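Please read through the structure below; I'll follow up with questions.
Missing here: one protein chain of the complex. Every other protein chain is in place.
On to subunit A.
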């Protein structure tokens, strides 16, 4: 397919409708620091692009020329800029333009220019574009579920154009595909804190805590749900301390005796905020103690820091610092 296209391509210099135009080669300055030689096709397209750009020719053939130039180098922001000027001047059908962008984006989904152009289009089209934009980002995210540009575009669409109705379900599906997807967890937080349909974080807290706890139990080494759990109690530490599900998830993970860094960390935070650990919790921590660590400390928080220094050696300094910040225990 690609090579057929290649063979069919007629050099611009041999096309009738371009005979009046003199191409302009790249000016690399007096003594170029970075002299660049281009491949022939690329060079010819760019030479003609410069010619229409400097002549400010906002015509149909210029638009077609940018369609040829962009796939050769989708990062070239000047071509995109000029294309927008042409689209405006020609009053072009922007729905058609969405298709053009989609075609380019499928193989260049991490390119800033494409997303910026897409947003410009969606902004012009307004709320009617919402569902199409959500579909488009879904397509990109089905290839790379952590694509930062796609997520940022999607959030903008939701806020500016709407379309929140099925967003939590979509997020749920992505997390079912990959529970380690931090972008999807972030989106979940975005939805429960901002969706006009869900009533806000406090209304959602109970069901979200249950969902998160389940995710943690399945994969205690997964950083994202631990942070999400903390996020559910943003600015409300008292509720975090008093919610039995929070301490019990820590206990469960500790008792399983593997991948317990995040559980120990949360427990440490709880203790620092005044949480009173019961004997079950103390026993579970004690059971993780290894004689190599030295003598078990009477202070539970200190013991946790010592365990973490050993099981997470790459961050040993962090855990040592946590230990040093602990208040002196009045035994």
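Note that contacts are C-beta pairs under 8 Å (C-beta built on N, C-alpha and C of every residue); 3 or more make two chains touch, one makes a residue touch a chain; residues count from 1.
To be clear about the criterion, contacts and distances are computed from a predicted model.
Engineer: Of the candidate names "Membrane magnesium transporter 1", "tRNA-splicing endonuclease subunit Sen2", "Geranylgeranyl transferase type-2 subunit beta" or "4'-phosphopantetheine phosphatase", which one corresponds to the UniProt protein name of the undepicted chain?
Structural biologist: "Geranylgeranyl transferase type-2 subunit beta"
Engineer: Can you tell me which of A:58, A:146 or A:205 touches the chain that was removed from the display?
Structural biologist: Within the whole complex, the residue contacting the unshown chain is A:146.
Engineer: Using the document's definition of touch, tell me which of A:73, A:89, A:131 or A:172 contacts the absent chain.
Structural biologist: Only one of A:73, A:89, A:131 or A:172 touches the chain omitted from view, namely A:73.
Engineer: Contact with the hidden chain only, please: which subunit A residues?
Structural biologist: 26-39, 42, 50, 53-54, 73, 75-78, 81, 84, 112, 116, 119-120, 146, 148, 151-152, 155-156, 180-183, 186-187, 189-190, 193-194, 223-224, 227, 230-231, 234, 313-318, 321
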